[in-house]
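To start, the structure itself, in structure tokens.
Here the complex is missing one protein chain, while the rest keep their positions.
Labels A and B are assigned to the chains in the order they are written; within every chain, residues are numbered from 1.
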Amino acid sequence: MVKRLTPWILVVPASLLVLLLLILPVGATLLATFADAKGWAAPYLAFFNSGFRRTVLWRTVEVSLITTVISVVLGFIAAYVVAQMPGRLKSIMIIAAVFPLLTGVVVRSFAWLILLGKNGIINSALLALGVIAEPISMLYTEGAVIAAMVYLFVPLMILTLSGVLEGIPKDVLEAASSLGAAPFAVFRQVILPLAMPGLIVGAVLVFTGSFTSYATPQLLGGERQMMMGTLLYQRAMVTFDWTGASTVAAIMVVVTIAIVLVMTRLARRLNPLAA
Amino acid sequence: MTVSLTLDSVTAHYGSTQVLKDLSLAVAAGELVSLLGSSGCGKTTTLRLVAGFLEPTSGSIRLGERDLTRLPAHQRNIGLVFQNYALFPHLSVRDNVAFGLKQRGLGAAERLKKADAMLERVGLASFAERMPAALSGGQKQRVALARALVIEPPLLMFDEPLSNLDAKLRVDMRVEIRRLQRANGTTSLYVTHDQEEAFSISDRVAIMNAGRIMQLDRPEVLYQRPANSFVARFVGFENLIPMRVSARDGGAVTAQTDAGATLTLSQDAFGAIPDRFVLAARPDGLAVTRAGEGRPAGIPVTLGIRTYLGRAYQYQCSTPGGDYLGNGPLTEPLEPGSSAILSPVPEQCCILPPED
Partner (left out) sequence: MRTSLHPALTITASLIFAILVAPLFIILGAAVSDTSYLTFPPQGFTLRWFTNIFEISAFRTTAITSLQIAMLGTALALLIGIPAAYALNRFRIRLPSWLANVFVLPILVPEIVLGFSLLKSVTISLGLPVFLVLLLGHALLVLPYAVRVVGASLASFDFSIEEAAISLGCPPLKTFFTVVLPNISAGVIAAFILAFITSMNDVSVSLFLTGPGISTLPIQILAHMEQFFDPTIASVSVLLMVLTVGVMAIVEATLGLTFLTK
């Protein structure tokens, strides 16, 4: 009897933690948006009727999409080079990617605060070169948020993709060139399709990470460039509009889960090894 | 259009290690030559140099009149069959075969026609829609073969193509490869470490060691008349006995082993015998007989373990100069520990130059 239950006994503590502290609380948050006194869809109508909140949602989507595209492109180039490098140079490059990755989001966003600030290196350089007469304000713009976000996610992309690229057998690439494929054709017809599932997984991580981020938009976007994460915090902790905050949370959850489900399904369909 | 492949004084390095030493090789038009040797002998390096995945330090590689030496791999037009098949996992069997045609700018309809015709030839017509992951090892290798053949290359190269298949399939596949190669008359270079495979499939075999070709010849010649001790050992001459001539009397040559045993050899039977040489023999080239009066002269030995071979007994024979393997007749089984005489059978032995 005990033996039959062993598997269950082992999974119960961890399952309970997830159930009690994630499924129930988050479920309660989502349910709260449908239990409004003004009708079940009222919080969503309120959200989408507010021009400001629509702008925030649209800005978040835009920033996340741009961040994803730039991170994928830069990450792919860097990973492609990493995968081809000999041992020593490769470790140096991997260290250069891992170090920022393990350094917290606050520190990394803060670095861009210094870079883009009034006394930052970019302003100093432009002043010294005489391009500008006085410091320009780069902080609290969409560009600042995107720059910091790309910086945040490129290391993740590099590590994900260099693993994927190294997994492509070398003789498959040699077979392609022996059959007459020029380097770009090898890239376009062999490497890219084989890396596509990994690319999609990486892109999903970047998009959902950007879409739900808090610290970076808070530090580099501030009130002026409010995004979904900062809006959620502001609704909950500044205006104490719990229903409003829950609505933002619900939209985040739905968008995140929808994207993960759709894209992982797509990645699986594109996976050549799943016969 | 069949052309010859010529490698002229090719030297290659991995970093600072020299892996090919001044290697020259000529494969005649339509011929299949194997490079045979153990791992690290330079056979795969040679193939990769011809394919264009490595650059030689010096020397030149020509295919017919075309100089390949510095040509990028994708412009060489060589059909390559890989050890691990190297099929494109994201493409169907048909698209794998059509890949090379696509690079050559053929239209979709013509690619399809040619690919399907080639799949028909290798017996995989019904597998065209499958993905490589859904194929067995033998089927994968057929696709790889079809993919290399369909571009109608002037040169085919095989890199241990059968080593991942089981024994039965290996034999079937090598017959198949030989059939397709003959039918097209395509000049071919075949790399393997399997002697039986090389001998059965090739017009000529190059036995390689430490970046050099030790001997390049027809399999029959290699098997019966190795040119040196390395090749002799490689093709199963287990007894290599260094000897020194002490006297010549007309056609009869008296020679001694290092341990002082004396043999008298007839130049009529063995051919010309230099002053120093190595007597090479397989076990059936050394006859084991009981020592005693009226027996032929030979190397006196003490017998060790006796093994029954079906057609003969095989004995481990020890002498002060070293241990040998010899065969004795089934009619006269000898006991381990007894004394015996080892005498060379002329038509089964080779006289080789001394080792350095």
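Going forward, a contact is a pair of C-beta atoms (placed from the backbone, for glycine too) under 8 Å apart; a residue touches a chain by one contact, two chains touch by 3 or more.
Remember, predicted model here, so these are calculated numbers, not experimental data.
Enquirer: Consider the whole complex, including the chain that is not shown, and state which of A:Thr68, A:Gln189, A:Thr208 or A:Gln225 touches that chain.
Expert: Checking the options A:Thr68, A:Gln189, A:Thr208 or A:Gln225, the one contacting the hidden chain is A:Thr208.
Enquirer: Consider the whole complex, including the chain that is not shown, and state which of A:Leu21, A:Leu45, A:Leu192 or A:Val262 touches that chain.
Expert: A:Leu21
Enquirer: Could you pull out which residues of subunit A are in touch with the chain that's been left out?
Expert: Residues 6-8, 10-11, 13-15, 17-19, 21-26, 28-29, 32, 74, 77-78, 80-82, 84, 86, 91, 93-108, 110-115, 117, 119-121, 124, 151, 154-155, 159, 162-163, 166, 183, 208, 211-215, 218-219, 229, 232-233, 236-237, 242, 245-246, 249, 252-253, 256-257, 260 of subunit A touch the chain that is not shown.
One rule holds in what follows: only the chains that are shown with their structure count from here on.
Enquirer: Mind checking the centre-to-centre distance between subunit A and subunit B? Centres are C-alpha means, answer in whole Å.
Expert: Measuring from centre to centre gives 56 Å for this pair.
Enquirer: Which of the residues in subunit B come into contact with subunit A in the complex?
Expert: 51-53, 72-80, 82-84, 86-91, 99-100, 102-104, 130-131, 133-134, 144, 147-148, 151
Enquirer: Flag every residue of subunit A that touches subunit B in the complex, lowest number first.
Expert: Interface residues on the subunit A side: 169, 171-172, 174-183, 185-186, 189-190, 193-194, 270, 272-275.
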